[in-house]
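This part shows chain A:
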Amino acid sequence: MTHALRPLKLYLANRYYVLGVPLFIYAVVVVLSIAVVAIIGSMTGFPLSEEIREGTRNNAGVLFSAPGFLVSVGVFAATRNFALALALGATRRSFWAGTTLGFALTSLMTATAASVGLGLERLTGHWFIGAHVFDVHVFGDGDLAVLFVGVFVMAIACLAAGALFGTLFRAYGTVRTVLWGAAMGVVALGLLTLAAVNDERVLAWQDAWGEWLSVSVIAAVAAAFLAGSYAAVRRATI
Partner candidate 1 sequence: MIDGPRPIFVELADAIADDILVGTYPPDAQVPSTNELAAHHRINPATAGKALNRLVDEGLLVKRRGLGMFVADNAPELLRKRRLDDFEAQFIAPLRTEAQRLGISYAELHALLDKDHS
Partner candidate 2 sequence: MTAGISVIGLTKTYGDHTVLDDLHLTFAAGKIHGLLGANGTGKTTLMSLMSRHTFPTRGSVLLDDREFGEDPRQAQRLCFVRENQLYNDAFKVRDVLRIAPDFYPKWDAATTTRLVDRFRLPPATVVKKLSRGQRSALAIVLALGSRADFTFLDEPYLGLDPGARETFYEELIRSYGAQPRTIIMSTHLVDEAAPLLEEVVVLNQGRVALQAPLEEAEALALTLSGPTTSLDRWLQEHPDHPSLTRRTLGPTATVTTLGPLSDAESASASQAQLRVTSTSLQGLVAALGNSNHEVA
């Protein structure tokens, strides 16, 4: 455990970057969402019509804004930090454990930011003008648990994917990394096809589990990426 704490400190060395940026991203999403709704509202008048209100509930900014940044954090952790951790006498296993702990902290921060955002959104009557940012369909329409766990597993999946592909890229170069990515895409497509063929069963699960079904799927993806990044890091060289 103490051995994993060293790579964790390495990961956290730039605290603003790995803990602060998710907050910043969500702040930007809030500002942009309010701006968009304000522009629409200024044309259609306030309060917003129920139709437009419903439209803002489809806002997926929280889902799509953070992954790019999170993937890049994963990539840099798996390449630059890996090289320095090994130089300073860490093992691959402790590097992976420490960095994964760091990923968990970043994800926790991201999920907390979203949850606090949801609280503020409710407190302010959806940012005073009826703009939905966190209280949206994809995250269970204001279900705090779905939002928190959903954002958390999404963040972990992105960070782990970055770590996995960053490691593969360093080990195998562009071509084989793209092939690996393509292979994983094929597997994902296969699973989706399987789901489409069995759509009745999937719909039944959807009815039973609600948003927790997609949260579970993302959690499974995150777990797969984490396992993949472990396997890749154990074989990675400098």
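The candidates were selected such that all candidates are chains of the complex that A comes from, given by their letters.
We adopt the following convention: a contact is a pair of C-beta atoms (placed from the backbone, for glycine too) under 8 Å apart; a residue touches a chain by one contact, two chains touch by 3 or more; residues count from 1.
Source: prediction; values computed, not measured.
Candidates 1 or 2 all belong to this complex, yet only 2 touches chain A. Of all residues in chain A, those touching candidate 2 in their complex are 3, 5-6, 9-10, 13-14, 17, 76, 79-81, 83-84, 86-94, 234-235, 237-238.
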